[in-house]
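Just below is one structure, and these are the notes that go with it.
Shown here is a partial selection of chains from the complex, left in place.
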Amino acid sequence: MHLQLSPQAELTDVHVDVQRTSVLRGLDLVVAAGEVLGLIGANGSGKSTLLNVLATLIPPVAGTVQVRGPVALLGHAPALYSQLTLRENLQFVARMTGRDDAVADAALATVGLAAAADRRADRCSHGMRRRADLARVFVTKPSLLLLDEVHTGLDVTSAALVDHVVDGVRRRGGACVVVSHDRDQVARLTDRVVELAAGRVAPAVVA
Amino acid sequence: MTLFGRRLPIIAAVLLAVGLVAGLVAPPDRIQGNLQRLMYVHVPAAWLAFLGFAITFGASLAWLWRRKPRYDRLAASAAEVGVFFTGLAIVLGSVWGKPVWGVWWTWDPRLVTTALMFFVYLGYLALRRATLDPLVRARRAAVFGVLAFVQVPIVHMSVLWWRSLHQPPTVLKPGDPTIDHSMLAALLVNVLAFTAVFALFVRARVRLAVAQDEEDTLPGPLAGDVVTAPRLEGVSRDE
Amino acid sequence: MTAWRQLVEIARKDLRLEARSGEALLVTTPFGAVALLFVPLAVGTDTPLLRGIGPGLYWVVVLLFGLLVTLRTSAVDTPPQIALLRLCGVHSVVRLAGRAAASALLLLAFELLLVPVAVALYDPAPHGWPWLLVVLPLVAAGLGLLGTLAGALAQGLDGRTTLGPVLVLPLAVPLLLGATQAPAAAALGHAPWPWLLLMLTVDLIAALALLLGAPHLEEVA
């Protein structure tokens, strides 16, 4: 584990509005390099919004956001083109980031979808799409990885993928933020857990 | 099962040859001269297009009633061949129209309705092409195949409903055909010949569809077999 | 009785979705108006010519863009929504009839909004206009039904909004003819009944097709 001094992400007094309603309100958060941070909170408390802020996809209305990339975000809905095959989807990502097509095939093999590579994304089951989305991480090798309920839809064998992915990022000296409602999962996977409530984060009491 | 079989192509070829001779031997038209011989292909083509769509109509109804895949295949094949003959009738009509009417195309009701019929059945084929699931495709195509058929009577009656340039029914009408009898004979021979060609096409198309369906219904691998457990060894160890 | 109430609720829901998105009336209508505006720009601003082609162009625009109204995105049920309706005991005929009713109402509004635009731009001869009171609803009903059918046929396919119109537009030709000819005939002093009858026939055929076809068109993937 390469510990670095500068944090991977740092939010200071961040206020975020979504469609004119306030979601985050004076939030402070530091994600250290090499850290795996768990993020929990009730439905609608703003976890997904916070991940989007960390990915600099949603600008705050006030406060500062500093993030070191490259960043990858796995959200509630997979970012797949439904009419492209899984292979085409991953090759597209590979080419966008200047990588070789072979990387895409390797990533699909890793998530156990080598044989499904030529199936269109909209012909895949829910879990297969989630896996294909996860395969992106093996292509882009981010140093800040944001996982939004990433275990959703993964079957028993593929749940281990998440550990693997998180491990990889940690070994590269990057950081992860893991959102989940499964407290055991979070406790097992992460170094530190914070809870989001009332638009801010606070260290969580993990059962 | 071969695509074309043996006897039908021979019959069709012989009939076509006879039709060609009959078309050349029949007297030229008093006004239009030899140009008029285009009729021996134009008219059968138009009628066979009607026949194709009528078969599509009947087969679609049959599918809705019985739900047997063979009706769906027949409907699709007949529609495809019907579109082909519609195209042929339009092209030959245009070629004929240029010297007779002075233009390739006019806004004659029969011409317009024929073109619309062409589009409707192109739509039918596009609908089939866009739908993958065989059952869904058969259902939608059957419903549309029934609905689309209203175009055919419209095309046929268009000359009567709107008085126009195009030839009104001279053969397919009650009473004695208003056409020279040797011309009529030549026309009928050609109709017969092209009907044989039509049957040949439809049969070939149906056989192709059967072969395709058989290939599809071979018990292939299960959909779920493509998913395996993740392969984690050796993957990001190299970093 | 319950089926009737379901139908009304479905139509009301569709109208409410339209009120939220404004897709048909706030967006497609201006688009149609712009189309009417474009033609004089392209073919020249010769007034008698425009006066002659005005009513015809109005109806072409109503037909083409009217089908886009019936195929608006807020009038598409996703597979989970169709499944929900099915499991709630809503028959597919009821579902599609409710949609057709809502679309017909929207189309009537669409037609009425475009009338002043066409009048202002083309200044057509005003003869026979009272017949519009019959013609407009007949076209709206026919298009609403045909468009709903098109939507059901192309449901879930790529290119839904364009495949749908291609399928049913040719079937809408008698509506176009009736709509342009009925007032024209009236202006010449003929009774336009045959044209109205033609349009009514189209409406009835479309209704029948919906009634008989709907059970076959419903599926959930």
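Note that the chains take the letters A, B and C in the order they are written out, and that residue 1 is the start of every chain.
Methods note: a residue touches a chain if its C-beta (ideal position, glycine included) is under 8 Å from a C-beta of that chain, and two chains touch if they have at least 3 such contacts.
Since the model is a prediction, treat every value here as computed from it, not as a measurement.
J.: Only one of each chain type is drawn here, so how many copies of each does the whole complex have?
T.: A x2, B x1, C x2
One rule holds in what follows: only the chains that are shown with their structure count from here on.
J.: Would you mind pulling out the distance in Å between where the CA atoms of subunit A average out and where those of subunit B do?
T.: 55
J.: Let me have the rounded angstrom distance from the C-alpha centre of subunit A over to the C-alpha centre of subunit C, please.
T.: Centres of subunit A and subunit C (C-alpha means) sit 46 Å apart.
J.: Mind pulling the subunit B residues that touch 2 or more other chains?
T.: In subunit B, nothing touches at least two other chains.
J.: Give the list of subunit C residues in touch with subunit B in this complex.
T.: 149, 153-154, 157-159, 163, 166-167, 169-171, 173-174, 205, 209, 213, 216-217, 219, 221
J.: Which of the residues in subunit B come into contact with subunit A in the complex?
T.: Residue positions touching the partner: 225-232, 235-236, 239.
J.: Would you tell me which residues of subunit A are touching subunit B in their complex?
T.: 106, 109-116, 119, 125, 127-128, 131, 138, 141, 157-158, 160-161, 164, 167-168, 171-172
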